[in-house]
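Notes for the one structure printed next.
Shown here: the complex without one of its protein chains, the others still in place.
Labels run A and B following the written order; every chain starts at residue 1.
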Amino acid sequence: MRPGDPFGRPGRLLGLLIPLLLLVWWQLSAGGGGTVLPPPSKVLQVLLHPGRDLLASGSILWSVSVSISRIVLGFICAVAAGVPVGLAMGGSRFYRRLLSVIVEMARPLSAIALLPLSMIIFRGDSLADLMGLRSLRYGRHILNELGLGMVFILFWGGVFPVILGTMQGVRSVRRMHLEVARVLGASRLHRFLHVMVPSALPDIFHGLRLGIGRCWMVIIAAEMLPGTNSGIGYLLRYSYQLSRYDVMLACVVVIAVIGAFFSKGLEALGERSLLLRSRER
Amino acid sequence: MLSRASLPLAFSILMLVVLACGGDGPPGEASAAEDTTRVSEGPDIHAEAPLLKVGHCRHDHHSAVFIAQARGEEMREEHGIYLEPLGEAFYALMEDGEKVAELEFVPSPGAMNIPNNMVSGQFELGFGGVIPFAASADQGTGIRIVAPMHTGGDMLVVPADSPVEDWEGFLEWVEESREPVVVGYKSPKAVALLIFESALENAGVAYSYHGNEQPGSKVVLFNAQGLGNLNPSLQNGTIDAYIANNPSCALAEDSGIGRCIAELEDLPPGEFQDHPCCAIAATSEVLEEKPGEVESALRLFAAATDWINANPEAAAETVAEALGNPVEVELASMATSGYDWRPTDAWYEDMNAIVCNMRELGTFSGPLTEPAWEENLDLITDFSHLPPEN
Partner (left out) sequence: MRGGAALRLEGVEKAYRTSAGRVRALGPVDLELSRGRFLCVLGPTGCGKTTLLRLIAGLEQPDAGRIRVLGGVPEVTRRIGYVFQQAALFPWLTVSENVQFPLRARGVGSGERRSRAAEMIGLVGLEGFGSSYPHELSGGMQQRTALARALVVDPELLLLDEPFGSLDLRTGQELQERLRDIWKRRGSTLVFVTHRIEEAVYLASDLVVLGHRPGRVVRSQEVDLPPERDRLSEEFTELLVSLRRTFEELVMEEGPEG
């Protein structure tokens, strides 16, 4: 038992306590009249049959796969652009001056604000169209579902935390380490790649976690684009419009669980860099 | 230093001003009320009366609301039932020289959300689409359609520069086109889609859906996710044509984006003449607690609907002003709409077809999963509060 913690050593499952209590409260309150929210048992029915088609819009499984593919693609774009931009802005005053105004101006624009723009620029085109895979268009294929506009919206949602985290990481590199590297004969490039970047890794991973979280937040907006027929965000909105609150709540649960899973996964990936740096300080 | 210290101060002052301005919404009500007392000397419009909250969209299918709001004087003279403004959103419902209820109008951003807003208690009487109302009834919300309100108004629109002139021309175009013709629709649960599909089937045109396209399809139907997305999508070439209700079609003509070439209900086989579109629904609570007031409100909207049909040009002017659309757009748009509060045989028939289609699409999980039309109808509608037809 740790002396500072009056509850002793917390178990790994402690985090599930509050969700469980909420579930119990929800089940108890849903039975009584006045509310039209279905009880958790009804939502569970939906979740227990993830392969069943819902509202002629595809099953939960299909919707989730489609949304994950969209998010992963958008997030990869966000990382591919955000990390280099963050490194440049953190490492060089020139790039910081050059880019900070545009980044600060672009950052508050929410994904929803960009829907019309994205619609006009990307039309209904999907990744399959971009890759010239016209033959894939027949039938349901995941590449048909990867709308370029959606990827853009998701990219937008994820890129700013990545830029800012990376920049923050590079800027917080310890002067001492840079000086040591310099007297040990490392060139500017070598110092950048072998001192700044590894130093910044924990902050970069923090940015990535925030970024993927934002992607899960904007998936609903992304799937509001014309030409969308599936996806967990689409299903959520569509079921709400048809008063299918059981399906809607199932979508909420799925997004919450998978979103947390993604964030935790990135955390685990970044754990080592974080561990080493925090020990050192 | 000074500027740095004064910045947070200036910010807090700004916040205070904003809060203060936000806070004085209600007083505007008082001044409006003063104005109106001078206009009508007779009846006491400030008498105590039960409040009825009415939700609607800023859409010309819900024109009865705008007519009732703006044409009080004419309504009083011609129908004896009318509204007196009490403030921005509040009106006194006057019938036979007496205030029988107070109406608060609550605008909602999307017709699809009207039943959800009623469930969450934002209003108890709502103008909205028959499909979301039926879906909501299936979930046991107790929401019922209490009056038909609007029918038809669905158009087939092609780009302005297209040579296609009519339905036959459209079919020729589809037949000759090497690539499938992409036709946009606003939502999978739009009645327009149902009608268009039956027209395509009747004409023997193979079609499928964007995202699940089938080989050999001559038409690919594209979910634009919202009426507002159709015109931009047509303009930038995402879609080749679209089917939708007015006024987006009239707006497309007015702004030179597209042309309406057919009214969907006229297309063969023509099963959907005067199909239900928008209706008025009520919560079970308000039907139980304030049936008299609901009946008065329905008499008002029925009278407003009759007024629209009797004065189409004046009505279009009022609606255009209320929505900020050009008068020509509303004239064209409203001319294609049917405003009728009486449930006709066609209405029942088409409603049945719509419910069957919803069932096929897996919309229901409650009592409406059973194809028992009489029982279904009892669950969806309650027309007992409508005024007697004359």
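The criterion applied here is as follows: a residue touches a chain if its C-beta (ideal position, glycine included) is under 8 Å from a C-beta of that chain, and two chains touch if they have at least 3 such contacts.
Predicted model only: the values in this text are computed from it and were never measured.
Asker: For the chain omitted from this view, which of the shown chains does it touch?
Answerer: A
Asker: Looking at A:P39, A:P198, A:G213 or A:G259, which makes contact with the chain not pictured?
Answerer: A:P198
Asker: Looking at the whole complex, which of A:L54, A:I71, A:L146 or A:A181 touches the chain that is not displayed?
Answerer: Answer from the full complex: A:A181 touches the omitted chain.
Asker: Kindly note down the residues of chain A that lie in touch with the hidden chain.
Answerer: Touching the chain left out of view, chain A contributes residues 176-177, 179-187, 190, 194-195, 198-199, 201, 273, 276-277, 279-280.
Just so it is clear, only the chains that are shown with their structure count from here on.
Asker: Using CA atom averages as chain centres, what separation in Å is found between chain A and chain B?
Answerer: Computed from C-alpha means, the inter-chain centre distance equals 36 Å.
Asker: Along chain A, where are the residues that touch chain B in the complex?
Answerer: 36, 53-57, 116, 119-120, 123-124, 137-140, 144-145, 224-230, 238, 240-246
Asker: Which of the residues in chain B end up touching chain A in this complex?
Answerer: Its residues touching chain A are 112-113, 115-116, 119, 131-132, 135-136, 138-141, 182, 184, 187-189, 209-215, 222-226, 229, 232-233, 236-239, 360-363, 365.
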